[in-house]
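All protein chains but one are shown in place.
Presenting chain A:
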């Protein structure tokens, strides 16, 4: 998963980014002003946007409005120092999905971020289950037919992303965009290695199909048919 943090207080943005990377293992991009934030959000390669309200050049509310009017449906978590109910109502009505008042709890920020990403992908429960594969996104553990499977960090992230989109073709670029931050192009060859390792651990070509030139697809033998 890839998160955009728009926050002008660079040290705070660093801390949030470090928490995302160390906790759920998301890729994080940080920007300091509203204009850059709005421009990056329009790329649609993020699974969540954490947006501060008081920003240079363009304030958070305007960034939100521009995103929503440009049909960018990425979940948005607002960080606000204002605690008046009216401003929260206005933000939620303007298309925000959730808000946190500063000073916030880092654990709460991570939990809300996970919930927003999950919801954004149409899953209500933190445990993703497709066929005999079960992914617990809280503990970041995977079981295959009841047996725990040990995955590396990157392998887990690839599986989690694919689990959100079973039976759909996920291009290599999409995978790269959502799993790495802005310098993902450097990882272009590495991802093939990670996918192939993951495939070995969860049951070979039957599980993850490679469609040459198009991408990868999670197959679920014995599972529900689409």
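Operating definition for what follows: a residue touches a chain if its C-beta (ideal position, glycine included) is under 8 Å from a C-beta of that chain, and two chains touch if they have at least 3 such contacts; residues count from 1.
What we mean here is this: contacts and distances are computed from a predicted model.
The chain absent from the displayed complex carries the UniProt protein name "histidine kinase", chosen from "histidine kinase", "FAD-dependent oxidoreductase", "Nitric oxide reductase NorE protein" or "Aldehyde dehydrogenase family protein". Contact with the undisplayed chain is limited, among A:40, A:106, A:123 or A:219, to A:106.
Note on the undisplayed chain: of the listed residues A:11, A:186 or A:212, the one touching it is A:11.
Those residues of chain A that touch the chain absent from the view are 8-12, 15-16, 18-19, 22-23, 32-33, 54, 56, 79, 81-82, 101-107.
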